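Pasting in a structure now, in C-alpha cells, and then I'll have a few things to ask.
The complex is shown incomplete by one protein chain, all other protein chains being positioned as in the whole.
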Amino acid sequence: MAKKKDMDLMESGAKVKIGVSDMIIRGIGYVLVTFYALACVFPFLIIVGTSFTSESVIRAEGVQLIPKEATLQAYNMVIRGGLIWKSYGLTITLTLCGTLLGLGIIAMTGYALQRKDFPLRNGISFYIYFTSLFSAGLAPYYLLMTQTYHLKDSYLAVFLPLLMSPWLIILMKNFVKAIPHEITESGKIDGAGDMKIFVDLILPMLKPALATIGLFLALGYWNEWYQSSLFLSSRVAVKPLQYQLYKVVNEAQSLKNSIAGQFVTQTDIPTESLKMATAILATGPIVFLYPFVQKYFIGGITVGAVKG
Amino acid sequence: MRKKLLAVLLSATMVLGLAACGDTGNGGSTGSNGGGTTTTTSGGSDNGGAAAIDTSEHVKIVYMTTGGAPDPASSQTDEMLEQLNAILTEKVNAELEVYYIDWTDYLSVYNLTLAQMDGSVDLVGTASDWLDAWPNAKKGAFRVLTEDELKTYAPKTWASVPQEHWDLCKYNGNIYLMPEDNYAQWTNHGFTYRLDWAKEAGLSDGVKSWDDLTTYFRYVKNAYPDVIPWDSDGTQYATMVGGWITSHSNYISIDGINSGAMWGCTKDDMYTVYSPYVTDTDSLVAFAKMMKEWDEIGVWKTDVLNNTASDNREDYKIGRVAVEQHHTQTWTDLCSHKDGYTIYDDPNTESGFFYFGEETQNLVALSITHGAMAVSAASKNPERALMVYDLIRNDPECYALFNYGVKGVSYDIDENGMRVRPASYDSSTDNIAVNYWWGRNDDLEIKDATMNWDAIEKLYAEYDKIKIDYPYGQFVPDVDNVKSQIENINAIHTDYMKQIAFGKYTGTAEDIVAEYQNALKQAGIDDVTAELQLQFDALYK
Partner (left out) sequence: MGKDKSSVVPAPTQRKKRGVLETLWRYRVLELMCLPAVVFFFLFSYMPMPGIWVAFVDYRYDKGIFHSPFVGLKNFEFLATSGKLFELTKNTVLYNLAFIILGNFLAIFVAILLNEMRSKWFKKVSQTMMFLPYFISQVLVGILVYNLLNYDYGFVNSVLTKLGMEKWGPYSDPSVWPVLLVVIHLWQQTGYNSVVYFAAIMGIDSEIIEAARVDGANGFQKIRYIILPGLRPTLVILLLFAMGGIVRGNFGLFYNVIGTNSLLFPTTDIIETYVYRAAVSDFNFARASSVGLYQSIIGFIMVMLSNFVVKKIEPDYSLF
C-alpha cells in the first residue's frame, strides 16, 4: 500500500519537473541505448538469417542476414528424432528447480552474512570467498564427483554445482547491505525471530536483488554445458540443450586442431547453418526471461514504508 | 575466536578431503592388485585345460572409443548390438556396451575416464601415434596382458598376431596392447587433386612433385576462376612441412613425441637421431619460398589462418575446390564415385593422389599400433573382455555385425561378394557407429562395392613396392626429462609454421627460418635430440 503511494509520487514527480538536464540525459540515453541495442541485435539476426540459408550459399558468400535461398533443412536436421524436445524438458526442469532452490539459499546466506551483529559473518564470508580463488583443477574435482559422490551419469552432477557461487552470495550480501539495519531491529523489537524477520521483512524488500540473482542463476543453468561434458557420458541419451549446442559447434574444429585430426576422418560434419539453427533453438525461450524478470526491478526501497 | 573456528573448519576440510582422495587412490591400487592376483590364479588353473574358464556369471563389457554416440532414433546401432549381444551371451555369457567419447575435448574426457580406475570401462581403444597409448600404459591405466591370459582368453588373436608384432606392443617387457596389425590402410598424407585438370595443365602423368603442384594451382586459378584451389582452414601446417621434408629427404620420424613429429633418423642412418627442422635449413627456406608463392597465387583465402568456416572435403566432392589435403584413406573415398560426389557427373573427372615422399620414394608403412585395443587396469572382468574382443576381431559373424551392422538393413552382399547398400537403405537412419578402429581384420573384411578399387589397388601396389615398415615400433620414448622443452617447442612450431606454411610471414624466407631455428635452439631442441639418442643407444646398440 505504502509502496504504491511512493510509486505514484515518483511518477507524478517526474511529470512535474522535467528540467533541461533531464531532457539532455534522456535524449542522450535514448540515442545511445538504441544504438547499442541495435549493435547487440544485429549479429543475432545474422545467426537467424544464416540458420535459414542453404549451405552452398554460406560457403560461397559467408553468413547471411536475409537468406538468398531460404530453407528449413537445418532445423529439420536439429529436430530430427525429437531428442531436442527432451533436452528442452531437461533444461527447463534444471533451470526452474535450480534457480528456486539456489535463490533461497543465497538470499538466506546473504542476509545472515550482512547482519552486523552476527559474529561469524567475516569468517564465513572469507570461507565462501576463498573458494573462488583456489580450485584444485580438473582431475581432483572429477575424481571426487565420480568416485566419492558417485555422480557420474547423474543429472545431480549438473544440478548441484550450479546452485550457488561465491560471486552470487557476495552480490546478494551487497544488495542486502542497502536495506537499513533499522528494519531488522524493528522486527526484533516486535519480538520476531531471525527467520521471521528475514521472510516477512527482508525478502519483500529484496525484489530487485532476487530478480537479478535469479536471472543470473537461471542463465547459469540454461547455459550450462561444462559439467555435462564431464559427467554425462554417452550412456545418458538426453543432455542439456547447451551441451548439444556446444558439441555441434565445437566438434569438427576440435578434431581438426588435435592430433587425431591427422588420422581420423569425421563424417557428418555439422554445417554452418546447422550450428546456427542449433544456436537459435538452444537459446530459445530464455531470451524472453528478461522482460518477465524486469517487472521486479521496481525502484523504491523505502525505510519509511516499513517504519510507517 | 572466529579465526580459530575457521582454522578448525578448514583443517577438518583438509583432513576429510585427504581421506577421501586417499581412499580413491588406495581403492584404485588395491583394485589393480586384486586384478593381478586373479590373473595368476586363473592362469594357474588354466594350465589344467581351457575348460576351466568360468563364464557362469553374465557380465557386461564396456568398450570405450573416441567419437560421438549416434542418435538412437536415427541409427541402427542399438539393433545391431542387440543381435551381437545375443551371440556374445551364448558364446561367452557377456554383453558389449559401447562407451563413446565425443570429439569435443576428447583427450580430457578420455583420460578422466581412464583415471577413474573403478572398472567403469573394460576394453579401451587406443593408438600409439595419436591416442596416448604409451603414456597411458606408463600411467598404469592399462592392464599387463600376460601370454597365458592371451592364449587362454583370446586364443585366435594370440595366434593371428605374429611374435614380432607382440614385441612391438611391449613396454618394459610387458604386453599392453593388442594391435590392429592385419588391416591394410594407409594414413600417409598428401594431396588429392583433379587428375583431369592436371592433364589440362600439361602434367600428363598427373602431379608428381611439389613443383607440379605449383603448376597445377596456377593453372586452376586461371582456368577456373570460380574455384578456390584449396580452401584450407589453416590447420594443416605441421602436415605440410612434414610432407615437404619427407619429400626432400630420407627422413623417418619417430611417433609419439609431439604432433609435429619433429625427431627422427634417415633411411641411410636409421639410429642417429636428429631434427630436420634444425638441420635442413635450405630445404625449409625453399619450402617457405614456395608457400609464399602459393599464397601469392591465391591458393587459399587471404585470412586462411582464421578460416574455420570451410569444409574443403565436402567442397571437393562438388567441384568447388581443386585439392584436398589429407591421407590416402581419405583419397580412397574421394576417388570413388559415390552418391552426391557431383564432380563425377562429368565422366572425364578423375581424382589423383600426390603423396608426400613420392619424389624420393620415401614411404613408411603405418605402425601396427596405429590402432590397438587395451584392457583397462581396473577392469573387473578382464578375462571376459579378452574373450569378447577375440570374437569381435576374429569371429566372422560377430565381425560383420559389429563392423557393418545388421545385414539387409545397414548393408547387403552383392553377387561379387562385395558390400552394397540395400534398396531400403536410408543413410539418415540405417547407419551404425561403433568407431571400431582397434581390431579390424582383412581376413574378414567385406569390400565396399562403391569404392573405386581399380585405382585404390593400383596405388596400394605402388606403395607396397617402395614402403619400408615403421622401424621404431619397439621404441617407447620416455620424455619426462625433456618434457618442458618439448612443450615449448610445440608452441614455437605452431607459431612459426603457421606463418611459414601459409606464406604469411613478413621479411625474407631466410630470415624467418633462421628466426624459427633460433627459437627452437633456445627452447632446447638439442637437449631433446640428445636425450632421444641416449635412449636409442640403450635400445638398439
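General observations
Here the chain labels run A and B in written order, and each chain numbers its own residues starting at 1.
Please note the rule applied: a contact is a pair of C-beta atoms (placed from the backbone, for glycine too) under 8 Å apart; a residue touches a chain by one contact, two chains touch by 3 or more.
Note that this is a predicted model, so its numbers are computed, not measured.
Set against the missing chain, the residues B:P135, B:P155 or B:P471 yield one that touches it, B:P135.
Where chain A meets the omitted chain, the residues involved are 6, 9-10, 13-14, 17, 19-22, 24-26, 28-30, 32-34, 36-41, 43-44, 46-47, 61-63, 105-106, 108-109, 111-113, 115-129, 131-141, 143-144, 148-149, 160-161, 163-164, 166-167, 169-171, 174-175, 177-182, 185, 188, 193-195, 198, 208-209, 211-212, 215-216, 219, 223, 242, 245-246, 249-250, 253, 257-259, 272, 275-276, 279, 283, 286-288, 290-291, 294, 297-304.
Looking at chain B, the residues touching the absent chain are 1, 10, 13-14, 16-18, 20-22, 24-29, 32, 107-108, 111, 114-115, 117, 132, 135-136, 138-141, 234, 257-260, 301-303, 305-309, 377-378, 480, 483-488, 490-491, 494-496, 498-499, 504, 522-524.
Throughout what follows, only the chains that are shown with their structure count from here on.
As a whole-number value, the distance joining the C-alpha centres of chain A and chain B reads 40 Å. On the chain B side of its complex with chain A, the touching residues are 1-3, 5-6, 9-10, 20-21, 23-24, 27, 66-69, 71-74, 97-109, 112-113, 115-116, 118, 120, 127, 129-131, 187, 189, 233, 235, 238-239, 259, 308-311, 314-315, 318, 320, 326-327, 329-330, 333, 370, 428, 437. By the touch criterion given at the top, residues 56, 58-60, 62, 80-83, 119-120, 122-123, 126-127, 138-140, 142-144, 146-148, 152, 229-230, 233-235, 237, 246-247, 250-266, 269, 271-272 of chain A touch chain B in their complex.
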